[in-house]
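Take this structure first; my questions come after.
Rather than the whole complex, this shows some of its chains in their spots.
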Amino acid sequence: MKVAFTSDNIAGASESVFQAIIEASQGDAMPYGNDESTALVTHKLSELFECEVEVFLVSTGTAANVLSISALTPPWGSVLCHKESHLLQDENTAPEFYAGGARFVGIEGENAKIDPEWLKKAVTQKIGDVHSCQPAAVSISQVTEVGSVYSLEEIRAVTSVAKEAGLPVHMDGARFANALVSLGCTPAQMTWKAGVDIVSFGATKNGTMASEAIVVFKQPLEEKGLSFDRVVKELAFRRKRGGHLHSKMRLLSAQMIAYLTDDLWLTNASHANAMMAHLQEGLKSIPGVKINTPAQANMLFCTLPLPMIDHLHSEGFAFYGGRWEEGVVRLVTSFRTPKEGVDAFIHAAKSFAERTV
Amino acid sequence: MKVAFTSDNIAGASESVFQAIIEASQGDAMPYGNDESTALVTHKLSELFECEVEVFLVSTGTAANVLSISALTPPWGSVLCHKESHLLQDENTAPEFYAGGARFVGIEGENAKIDPEWLKKAVTQKIGDVHSCQPAAVSISQVTEVGSVYSLEEIRAVTSVAKEAGLPVHMDGARFANALVSLGCTPAQMTWKAGVDIVSFGATKNGTMASEAIVVFKQPLEEKGLSFDRVVKELAFRRKRGGHLHSKMRLLSAQMIAYLTDDLWLTNASHANAMMAHLQEGLKSIPGVKINTPAQANMLFCTLPLPMIDHLHSEGFAFYGGRWEEGVVRLVTSFRTPKEGVDAFIHAAKSFAERTV
Amino acid sequence: MKVAFTSDNIAGASESVFQAIIEASQGDAMPYGNDESTALVTHKLSELFECEVEVFLVSTGTAANVLSISALTPPWGSVLCHKESHLLQDENTAPEFYAGGARFVGIEGENAKIDPEWLKKAVTQKIGDVHSCQPAAVSISQVTEVGSVYSLEEIRAVTSVAKEAGLPVHMDGARFANALVSLGCTPAQMTWKAGVDIVSFGATKNGTMASEAIVVFKQPLEEKGLSFDRVVKELAFRRKRGGHLHSKMRLLSAQMIAYLTDDLWLTNASHANAMMAHLQEGLKSIPGVKINTPAQANMLFCTLPLPMIDHLHSEGFAFYGGRWEEGVVRLVTSFRTPKEGVDAFIHAAKSFAERTV
């Protein structure tokens, strides 16, 4: 294939990441996270987020999300997330499994962002009614599943509804870096300062092979009267119980350290976002192409004429289509997407459009 | 520390393994196991086991064990395993979690091996009685949790009871290679030819960083009238549901391929076993030292005088004690254990013993 | 209160039912359903449904529903039911609990009936995709949660989509008798002859104190290639596992026998339906009253002016309001609703309306 816009999980790792894996593979180290590199990860993330945090490394984004939430809800609770969220659309029944059979309720909202008004209704209905599951947590995705990004105001609008109701807020940050670069703010601003209690801090889609950090913030939890210590304890035992406690934890830690070193994570995300901006700019002016949700990070949903899709596929460009409404395709750029590849894609689409007019 | 006998999970990876990781980190590849290297793993394991297999790669031994079993039991079933097995002793409640609340019943037997007579009683009691959980699967550990190894006859004695009762058999092979080298037989002989239906084929303790393969055998399952296709389907969905489906699966595949190439896995296990044999030989003759279970692979439980334990720890030797009966310590060798380290340990123990007589 | 339209579960039991309880309370009988009266229930229901059935008695409608479904779906499955169904709205997370964390997906449709077109979409999407839960069963409510009744054609439209997809169909028949009387057909016609595989045959809302039967039909299951024996086995063990196997089962059996004897169940339902028809007829012509969903059985959702609601409450009439859109109230009649009570309600509403014009 010429260039693939299938997903950001098709790219391998940044060089410094696999160099770190090599180093981590040498010599002895205590297992299960009782090694120095794992302690260093916590230290680095505490600095990054400018506050006290507890960190739990796991190897998949699904594990990070569902473990986080499992520590926040009783089995008779409901977790409120957008109806198009990854949690509800792409993780099979992992959410219900980890949350002990709690319910995941899809909330409405434009561009896959939770509408605070809908949320308000959801968190105030049937409270105390034993016949109804009880709102227990809120989860937002940053970047969202359609490529949009919550502004800080939008995050706060959601978290303030949650706070009013005494509910903790989880952020699915599988594309955390891409969102951060898009907003141009600090990690603290996008999370705990905006009312987020726990984050799935993703790295796998942006330069590592398999390393995700669950980051728990003390301050916002305790402001709501929730116990930081209890959440941390739940996560420690539930990670093991889920089979997600790596014996050679340094494999995960080493990747995360390299990812955070010398701003690799921001550099990678900036590149991916820039490539998407370039791609979107090029596509916008092509007749017959419709931008469904303006890409604010590194993912775009747009609608193409069916013959154009076929043509692009036949030219060797890879991307997903056929899963959504007719003609809808998803294009994702990564830290490794070459500018020439983007140019080639735009060129191919444009010339096809011109030929068929 | 001078040398550590803490566990085989403290050693890093063999060189060819991390070289393979580097290669795997380059370029694009389809996610979730739809890449060429993952297909190659299945091919290689099929050759290794000389039969049709389905393979599911995961990153921890706990995940391999509990996912395997989750495909074999209904939630009202019981899984029969040795009362000192890893499943019952060291995986928190991961077994119950994945098996939907099934029960894990500890069976008696010498040297942490299931006694076929006890098993027979367990699989014939209260069958059809709704007040009692119903035997659904048997799980054995090879190497066992105390360092012993089932002979082929011993495996068959267990699996024939299971077969009589129509129950599938799982083998926890976290130290599969060490057991195989100890027995000097083929992988097929130690598994499906001996009546085993599904294996957790461990690699993490013997040269990789994080790669374990669930291997499902078609023939023995179907001989019992159980559906291979159903087990495979359950595993596919349950792996995702458990958060254990890696997007960049090639990270796991690459390690497994390197592990199986040029007999690395056997070479590594042979070294670990040889070091243990040497260590055991040396300890046997030291006054005050008692071998609790003769090591047949790379793990030894023995009882040392308490002052000797303190002395060895103070000399910088690392190993676990204080968790079992007074004076009981566990010594584990790995593919990286240096012969000089073993000699030094024996020497230290022996001179201490001589001094204190 | 003058008369209560709160729910049909506020009424006690028919006289022959509690006479039967007295008789059942005498003497010894084998426990756990191994008594003669329980066998008789199966016999009677087999006759009633004109086919081979297996029956499991339980004491609540929630138990009947969620146990039924638990036997039909794997934990990675999805159960398709109307988004306003009792399962999704009024049973807390009992559905997820019993189904081992499977997902309950709300389907659209007018009058709380599943739209077959929506269903078709739902059962054909993402089949085989491990990232998505897999359609495993369909559940319909007859009477629905808003008081409408599926016609036989409407049932078949749903079940034929299910059959095409190989999925079993459950019917929540908490108000089975009311629906049957409304349709004027036979129990067989409304269930297995229309493609339904398993029914929660409710009696508690229509004359008993606590007795519900899960009725499993052999023929439709086997026509889909599903195993009747497996479903029956699952139910036997899961009923015990859920704590729903009564030791003195005859308490449940006796009620069910009385319920089915001399057409008590049909007589009771006919009365309840007739009272609702009378009530609806009376309300229809009152200015300011809006019928939201025409009542086809014994439950009506209508919208009243707020002052009228207050007035009726102050006059001592009991009914639920304040839970739905503004002004929406629910009125339910039962086998014990007196005609004078209905007349009084209509009169009170009408005179209030006239006074306030």
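The chains carry the letters A, B and C, assigned in the order they are written, with residues numbered from 1 in each.
The criterion applied here is as follows: a contact is a pair of C-beta atoms (placed from the backbone, for glycine too) under 8 Å apart; a residue touches a chain by one contact, two chains touch by 3 or more.
Since the model is a prediction, treat every value here as computed from it, not as a measurement.
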item	value
Identical protein chains in the complete assembly, only 3 of which are shown	4
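By definition in this document, only the chains that are shown with their structure count from here on.
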item	value
Fraction-based call for subunit C against subunit B, same above half, different below	same
Mean-CA-position distance for subunit C and subunit A (Å)	42
Separation of subunit A from subunit B, taking each centre as the mean of its C-alpha atoms, in whole Å	34
Distance between chain centroids, defined by C-alpha means - subunit B, subunit C (Å)	51
Sequence positions of subunit B contacting 2 or more other chains	237, 240-241, 245
Subunit C contact footprint on subunit B (complex, rising order)	32, 74-76, 100, 130-131, 134, 234, 236-241, 245
Subunit A contact footprint on subunit B (complex, rising order)	1, 4, 6-7, 9-13, 17-18, 21-22, 24-31, 58-63, 66-67, 91-94, 97-98, 204-205, 209-210, 237, 240-248, 250-251, 336
Of all residues in subunit A, those that touch subunit C in their complex	75-78, 89-93, 96-97, 99-104, 126, 130-133, 323
